[in-house]
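Note that one protein chain of the assembly has been removed; the remaining protein chains are unaltered in position.
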Amino acid sequence: MTIDDIWSCMVSRDGAVCTVALAGEIDMSVHEAVLAVLLLEIDASGTDAVRVDLAAVSFLGSAGLRVLVEAKQAAEARACTFVVTGAKGPVRQVLEISELLGLLTEDGPSTSL
Amino acid sequence: MTIDDIWSCMVSRDGAVCTVALAGEIDMSVHEAVLAVLLLEIDASGTDAVRVDLAAVSFLGSAGLRVLVEAKQAAEARACTFVVTGAKGPVRQVLEISELLGLLTEDGPSTSL
Amino acid sequence: MPFDRTSLPPPGSVLLTDWTLAGSHDLRRLRADVADVLAGQRIPAARMLDAVPDKMSTAASELATNALCHGAPPTRVSLRRHAGAFIVDVTDADIHRFPVPVTGPTDGWGLRIVDGLADLTGWYTDEQVKHVWAQFTMPLWPLTA
Partner (left out) sequence: MPFDRTSLPPPGSVLLTDWTLAGSHDLRRLRADVADVLAGQRIPAARMLDAVPDKMSTAASELATNALCHGAPPTRVSLRRHAGAFIVDVTDADIHRFPVPVTGPTDGWGLRIVDGLADLTGWYTDEQVKHVWAQFTMPLWPLTA
């Protein structure tokens, strides 16, 4: 058995903008933990915007999509901006197929990175 | 305003042993997110033991202590081993003052690192 | 609409490997193994693997996730080969509940992802288990002038 890095998140803040940088594989075995982190940052006092950086995410499945959509809905309900950045490769493809690229990212469906 | 790294967690796995490496400052503004991550790893199918590595934690306050104690209790309730490692400096001092070093770590109260 | 009625995969495919999953912590290993097995296959000269390993690894993970969440154990995944294509087939023991295309904002992403990635998808039941499958054709090399 080898040691596997499963996932990680790094939370940083620039004034009222909170960035959550996720890494690793976001599947159903970790989606609850990721959602919990995102919802708490969205609810945090002093937060106007949450950016989720997916640059280091190597797998994002349907459970990960659901997390992003639920976080987006929660953010909208409290007038917090929520945006996803850095998706590339298979992660970006999953966002494209699901037609969520426009909803979740700033670059929209027609821009390619 | 500068960008502050607030906290981060990295979850890795070696067979049935899950390691959660925390970093940054664990205070009341992040304790719920940290607890959510720990409880989900404790409950994960295929996990027998959870190790929390505090080596990169620079501040651990009462909210952080509460998280560790609650996680320990949850782990015991499902026969999962829960152990804290790597505490040093002010973090270790807080564990010593609160007399939790023996309960939470393997080295116990009399060993100094 | 895919997954909206039963359909069989093309007959005559050959089993390459299979896996039994105990829980969601096995998904990660499944994804890596699927990509590895595909990367080790001999590819016909006219075709290329291209993004098939990534796509099938995602599809296998999604179908197995559904079997774990909505079906009944055991969850078995097999990878099969059929001429210029590969098939991932996931079985679970619930023959009374089956894939239902859903289009909510938070639900139904699993089947939509598989449909978007695969060239052909379907499901059927036999007496013991339900099969949900997806087929991926290796692209042909573009003809050079």
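Order of writing sets the chain letters: A, B and C. Residues in each chain are counted from 1.
Here is the rule we go by: contacts are C-beta pairs under 8 Å (C-beta built on N, C-alpha and C of every residue); 3 or more make two chains touch, one makes a residue touch a chain.
In this text the structure is predicted, and so the values were computed from the model without any measurement.
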Displayed partners of the chain not shown (whole complex): A, B
Full-complex contact with the absent chain, from B:G46, B:G61 or B:G86: B:G61
Contact partner of the left-out chain, one of A:I6, A:L22 or A:A44: A:A44
Touch list for chain A against the chain that is not drawn: 13, 44-47
Residues of chain B in contact with the chain not shown: 4, 6, 25, 27-29, 59, 61-63, 65-66, 69-70, 73, 89-90, 93-94, 97-98
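Convention: only the chains that are shown with their structure count from here on.
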Topology of the chain contact graph, where touching chains are joined (line, ring, star, complete, other): complete
Closest chain to the centre of mass proxy, which here is the mean CA position: A
Between chain A and chain C, centroid-to-centroid distance (C-alpha), Å: 26
Between chain C and chain B, distance of the C-alpha-averaged centres to the nearest whole Å: 39
Multi-chain contact sites of chain B, meaning residues that touch two or more partners: 13, 44-45
Shared-contact residues (touching 2 or more other chains) in chain C: 23-25
